[in-house]
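First comes the structure, then the notes that go with it.
With one protein chain removed, the remaining protein chains of the complex are shown where they sit.
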């Protein structure tokens, strides 16, 4: 039987940069263990922070992400007109568009079916982004045969 | 009870640039009010126009999007070989890959559960893209307790 679940989740505040939040998501998602096979959808309700999937092992990857995206969406570009919210704001919107606002990840036997090197990144593009709100949704075949 | 809905929707033609279409989507999506909790999936059937989510307030953000993406995926790059469909065509394909062809947005109590500053952008990358076709799909728990 196919079921659909949804909850909201507020993350703690993170520094500007790229942070692995896989464990935080899994531990705070009440319905993940109830799915035999399904999808977990994670949506961030902000336009200056993103979600992406990338390497979960060597922290140097996340450092290089920061260097890279700060270069391809730089602060204070001469042609920016949206400048009143701070020099980190317009680059944050652009990075958000490049990296995306949501993820969809397969669930198998009650667990995220990620590759062995894959982790979920919170990409915080603002200097002081504060706490970020997520909406977690999941659907698929329930493990509860009686449901 | 979980239900699944789908319809096609043709947008009016837009100028090259970034346009907020949130209201147009909501007003033309017949099944959104029927979902207690769910997901709305929006898919664009084109390779030279994209969908993304970003700030819905200050129009200068959309202006800067245009300036930015025209710079990082420029026309007439010396190494392009796909040039027969016009100088705006290959950049349109690249922008489409960077920005994406679909969105998945949570639905709660019959409404899109977007953050307060989030809007849906149609990103028209061609000079004369014409009308664009979308496929809207939605699924989740029905508000109709008898269904």
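A few remarks follow.
Think of it as A and B in the order they're written, each chain with its own count starting at 1.
FYI, a contact is a pair of C-beta atoms (placed from the backbone, for glycine too) under 8 Å apart; a residue touches a chain by one contact, two chains touch by 3 or more.
What you are looking at is a predicted structure, and each value in this text was computed from that prediction instead of being measured.
Only one residue from B:34, B:52 or B:104 touches the chain missing from this view: B:104. For the chain left out of this panel, the touching residue among A:26, A:61 or A:77 is A:61. Across the interface with the omitted chain, subunit B contributes residues 2-6, 41, 43-47, 72-73, 77, 79-82, 90, 93-94, 96-98, 100-102, 104, 133, 135, 137, 139.
Listed by residue number, the positions of subunit A touching the unshown chain are 2, 37-39, 52-55, 58, 60-61, 63-65, 67-68, 71-72, 98-100, 103-106, 108, 113-118, 139-141.
Throughout what follows, only the chains that are shown with their structure count from here on.
One inter-chain figure worth recording: subunit A and subunit B are separated by 20 Å, centre to centre, where each centre is the mean of the chain's CA atoms.
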